[in-house]
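All protein chains of the complex are present and in place, except for one that has been dropped.
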Amino acid sequence: MSDIKKVVLAYSGGLDTSVILKWLQDTYQCEIVTFTADLGQGEEVEPARTKAQALGVKEIYIDDLREEFVRDFVFPMFRANTIYEGEYLLGTSIARPLIAKRLVEIANETGADAISHGATGKGNDQVRFELGAYALKPGVKVIAPWREWDLLSREKLLAYAEQHNIPIERHGKKSPYSMDANLLHISYEGGVLEDTWSEHEEEMWRWSVSPENAPNTPTYIELTYRKGDIVAIDGVDMSPAQVLTYLNKVGGDNGIGRVDIVENRYVGMKARGCYETPGGTIMLKAHRAIESITLDREVMHLKDELMPKYATMIYNGYWWSPERHMMQAMIDASQANVNGVVRLKLYKGNIMVVGRKSDDSLFDAAVATFEDDAGAYDQQDAEGFIKLNALRLRIAASKGRNLL
Amino acid sequence: MSDIKKVVLAYSGGLDTSVILKWLQDTYQCEIVTFTADLGQGEEVEPARTKAQALGVKEIYIDDLREEFVRDFVFPMFRANTIYEGEYLLGTSIARPLIAKRLVEIANETGADAISHGATGKGNDQVRFELGAYALKPGVKVIAPWREWDLLSREKLLAYAEQHNIPIERHGKKSPYSMDANLLHISYEGGVLEDTWSEHEEEMWRWSVSPENAPNTPTYIELTYRKGDIVAIDGVDMSPAQVLTYLNKVGGDNGIGRVDIVENRYVGMKARGCYETPGGTIMLKAHRAIESITLDREVMHLKDELMPKYATMIYNGYWWSPERHMMQAMIDASQANVNGVVRLKLYKGNIMVVGRKSDDSLFDAAVATFEDDAGAYDQQDAEGFIKLNALRLRIAASKGRNLL
Amino acid sequence: MSDIKKVVLAYSGGLDTSVILKWLQDTYQCEIVTFTADLGQGEEVEPARTKAQALGVKEIYIDDLREEFVRDFVFPMFRANTIYEGEYLLGTSIARPLIAKRLVEIANETGADAISHGATGKGNDQVRFELGAYALKPGVKVIAPWREWDLLSREKLLAYAEQHNIPIERHGKKSPYSMDANLLHISYEGGVLEDTWSEHEEEMWRWSVSPENAPNTPTYIELTYRKGDIVAIDGVDMSPAQVLTYLNKVGGDNGIGRVDIVENRYVGMKARGCYETPGGTIMLKAHRAIESITLDREVMHLKDELMPKYATMIYNGYWWSPERHMMQAMIDASQANVNGVVRLKLYKGNIMVVGRKSDDSLFDAAVATFEDDAGAYDQQDAEGFIKLNALRLRIAASKGRNLL
Partner (left out) sequence: MSDIKKVVLAYSGGLDTSVILKWLQDTYQCEIVTFTADLGQGEEVEPARTKAQALGVKEIYIDDLREEFVRDFVFPMFRANTIYEGEYLLGTSIARPLIAKRLVEIANETGADAISHGATGKGNDQVRFELGAYALKPGVKVIAPWREWDLLSREKLLAYAEQHNIPIERHGKKSPYSMDANLLHISYEGGVLEDTWSEHEEEMWRWSVSPENAPNTPTYIELTYRKGDIVAIDGVDMSPAQVLTYLNKVGGDNGIGRVDIVENRYVGMKARGCYETPGGTIMLKAHRAIESITLDREVMHLKDELMPKYATMIYNGYWWSPERHMMQAMIDASQANVNGVVRLKLYKGNIMVVGRKSDDSLFDAAVATFEDDAGAYDQQDAEGFIKLNALRLRIAASKGRNLL
């Protein structure tokens, strides 16, 4: 293990990654560079500096990545109406490639030969971090302490911390859930959720009020799209992170965005998770609405057919892969005319689309109307259309094939 | 036109199809057989008998198809979590093949050589009726009056009715919407909906209360699945139509199942529709939940990838086609173990899954747990898993490919 | 019919389109603009000028489109290894959008309000011409004489020609086949081919020798690729049309590229066709070979999964559609590193890849070797890789699922 000279550690400043920091120093006798990112998780990142310094770290990176996160990861993903297994908006998955990218960049800047993270050996996150790191720096060494050490229970971890004078914050009681948060979502796993029949507890949720506790009057908002991304809300221009921050607020206030699901992990097991994604839930609904008037039918159907594969790529950790880039090229090409405004009514957990308009709308009222269309559409054409579409079926039936 | 001897007409008993009946008699000088189906649209079907008799019809079919509709059409479709363009639960689309099948059966029984329907030349329904009829009776003649006659405005239609003594019901004012209903849904098109920016009117909706007007306390229900279909609710066995009737009631009471969308018709234009699908909306959510614990990951992903194509088949009218049968064979094969119970909380438009259990559950708490798993899963395996999954990316990167 | 003022006619100079020219003049009392293209069909195009002049045409377009055809249509299509129904290299299909584009351009230049073509009402070509024309000039009027007139037999056509002094070339006997040719292929339909059990006749083929008559010694060639396209043969730089011309020659000389198939037309029937595609057959094989060392695995698999849909788009006439553009964006993005050289052995109908090399090769001999790899690959990683990939199967089996 003596060949590792410097490790960049994804460091939150919490107990787990502080123990990892110390353990890495002891085990590998190497220098540590800490990297702490503000991805909108809602916690201060600056305290990580003092903690790292206290552990003797000399190279400390603390980055505000919120704009980059939403602009280059969240928004591109939402252009595809991406959802994993019909329910999960990929809040954790989409943040990992950005962290992997920064770990590699910092390793390159600081001359580190390894990276390390605090993800366990059972989850998807180890895969996402490491696939990203290997793709961007193929010779990098990855240290995943949870797969290596023997501090596998909370007790051992605490004992190790005390033994090495790592401060343990004791304000408030420890949440029974394993949580992850960033601007897109907050997730909960573990605890009572490990029984799929147990109802989640109301007090678990942190970002949103329940529908029951949401206001009794609806909120209307208008989202302006340019090339598939939201650029303004209620007429006010906003940056990507501002958009998502705003939508999280208004969504959370209206009880929007909670799900309780069982999902299939890439490492092979099923796991239950609860997620709050207020802004993302609004974005998914609204993006479909603006596409509904601006996207060609076949383009939309092709996107819909490919979406599950794209979602799985992201879920499994292949953001930094040639197949994701290839698919993104197609998705982005589809968004050239996805411009316009969507009007939504938010009310106690519900999102109702109540209007959509666009200079690029393909909706043609003259053709669609139930009233006289003044010749915009010749109903006679339908007969030939149906006849030729039926031809293969008629031939089959006339030759004795039973299509019942 | 003299070669038509007998026509089976899909007859609702309403003004439009009564005019069609008369027009067919006059134009084709042929016998008419009427076919009226109870698909759960919520209107009496018996009155159609008297009306048809009044117009001289001798062969009158009035069928209660509710069980067949749900059992053989709605349930098989929901096994695939089918949804068109991300929003539409195909309420109208899935009823058409059953009507087409009955029209053909009745034509065969009565020796009719033609069928007729009241769908317009701009919509999808003409396609669905006619593709179905041609597939099941390739030599059938189809008469689509709306594509042939010149009664293209409401005024002309009314004039024709008066002229021919067809009674026009004048109770209540005519709805401004074109509507279609069956046990799965009720739809609204036309009127103010033809402007995509106009908000739909609250008084338009007929089946559900608004979330605002739904009860202030949640309703919990438990749905029992066998092979992907619901067979009991809250422990009470129910037939397919009973299931859907019950879910429509409880869903509608809780403000569930409204959407307002712009969709792409098969005949080439975009059209706006509003839909109430209370029971179907619950079924979609619940079916995903029971699948989440009973379905293999790759089976689920394959289903998800194919679903949009399957939905499009149904939307476009290809229920009675070899490709739909082929795909159904796969979908049905996937449902062998989709057994168990899903518990839902319904509240003001929201459906929250709060529990799912199954003797066929693939959820393995021992493997998934965040606690000590007693060796059920070897975290060391993850390293090799990641390393080999990363190999192609590392080789690419080491040969100079930029994966950023 | 008096509203047509000027028609651009796709004019070959042959009997059929000469009759059409005259018929259009008589029927529509309008001006005709002729458009004749050299797409490499192997016939002189200049004679069309005199013939058109003889019929009183004043605006005559004769274009050499060979380079544009191969560069902008054939090459992009081959980047996807495109093949329809496993056998057909789309030789006719890919030429039609170029003709449609030119018809529209000429209509715009000459102020014509209509276009016309000589494709019949049973084939795919009418669809391809007209979809292209409508997509590029939505208000254009299309005249398809074969769907309108009553000259439906060869006798009537000849009678019409004689009656109107249209010269009928009588040199040689009329081929029993309906043929179409361009730089990519020549096709044969009709005649004895209408019986699917009849063997095609050896004398039918025009472009290639039979394998039996090909040389007894093999020919080796080396194809150089840049971004997925061939840019040189045996080290000599060539333009796209030169490449295809050369490969047709060497392929045809070696008995390469004949197929005899039954295909499914877009208009709903099955049809038998024989095709000679010497150069294209070589290009397909060679392109797969260069991709085999330069393309990432998942990119290749994604391309393979999407290819049938892309092929169908082209076959059905949707080259000028947003979905084809969207898919092309993805295909082209995949070709950035498809550079290198493929070496082929051609012999009596066979194409054998005997070598491929590239500066962008992802083949890593050190990793792939059966010999000692000096640590390039850790065989231990395979265990974890397999274990986690097997996990979902093991859980399923341990819970009683039978996977036999």
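Miscellaneous remarks
The first chain written gets the first letter, and so on, giving A, B and C; residue counts start at 1 in each chain.
One rule holds for everything that comes next: a residue touches a chain if its C-beta (ideal position, glycine included) is under 8 Å from a C-beta of that chain, and two chains touch if they have at least 3 such contacts.
What you are looking at is a predicted structure, and each value in this text was computed from that prediction instead of being measured.
Only one residue in the set B:12, B:81, B:264 or B:281 touches the chain that does not appear here, and it is B:264. In the complete assembly, the contact with the undisplayed chain comes from B:334, out of B:36, B:196, B:334 or B:358. Contact with the chain that does not appear here is found for just one residue of B:299, B:314 or B:368, B:299. Summarising the interface, subunit B meets the missing chain with residues 264, 267-269, 296, 298-299, 302, 309, 318, 321-323, 325-327, 329-330, 332-334, 388-392, 395. Within the complete assembly, residues 81, 85-87, 101, 120-122, 126-127, 130-131, 134-139, 144, 146-147, 152-153, 178, 189-190, 194-200, 211-212, 216, 218, 255, 258-264, 267-272, 288-289, 292-293, 297, 300-301, 304-305, 308-309, 312, 320-322, 325, 343, 345, 347-350, 352-357, 361-365, 367-370, 372-373, 377, 379-383, 385-387, 389-390, 393-398, 401, 403-404 of subunit C touch the chain that is not shown. Residues 296-298, 337, 360-362, 364, 367, 377-378, 380-385, 387-389, 391-392, 395-396, 399, 401 are the ones on subunit A that touch the missing chain.
Convention: only the chains that are shown with their structure count from here on.
The mean-CA centres of subunit A and subunit C are about 42 angstrom from one another, to the nearest whole unit.
Those residues of subunit A in touch with two or more other chains are numbered 264, 267-269, 309, 321-322, 325, 389-390, 395.
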